[in-house]
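Following this message is one structure expressed as structure tokens.
All protein chains of the complex are present and in place, except for one that has been dropped.
What follows is chain A.
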Amino acid sequence: MAEIKINCLGETCPIPLVETRKAIRKALPGDIIEITGDHPASKKEIPMAVQEMGLELLEVKGDGGTWTIRIRR
């Protein structure tokens, strides 16, 4: 089981969402994907996408600027 980390600091719409999707496509079932960013809307929308795709949202961390989201494929 691998852990994939993506850095989206400074990136704006739609890049954090797109980079998350790219990582999900490359990951194997069971792999963990960790995205770090600071685009406010993406913090809400990445969990929405995770739910739409029926994946497991492990954690949403960080208030204020920088956030980290963990997903299991």
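Definition applied: contacts are C-beta pairs under 8 Å (C-beta built on N, C-alpha and C of every residue); 3 or more make two chains touch, one makes a residue touch a chain; residues count from 1.
Heads up, the rule we're going with is that contacts and distances are computed from a predicted model.
Participant: Which of the following names does UniProt give to the chain that is not shown: "MaoC family dehydratase", "NADH-quinone oxidoreductase subunit D", "Peroxiredoxin family protein" or "Glutamyl-tRNA amidotransferase"?
Facilitator: Result for the unshown chain: "Peroxiredoxin family protein".
Participant: May I ask you to list the residues on chain A that touch the chain which is not drawn?
Facilitator: Counting only chain A, the missing chain is touched by 10-15, 17-18, 20-22, 25, 48-49, 52-53.
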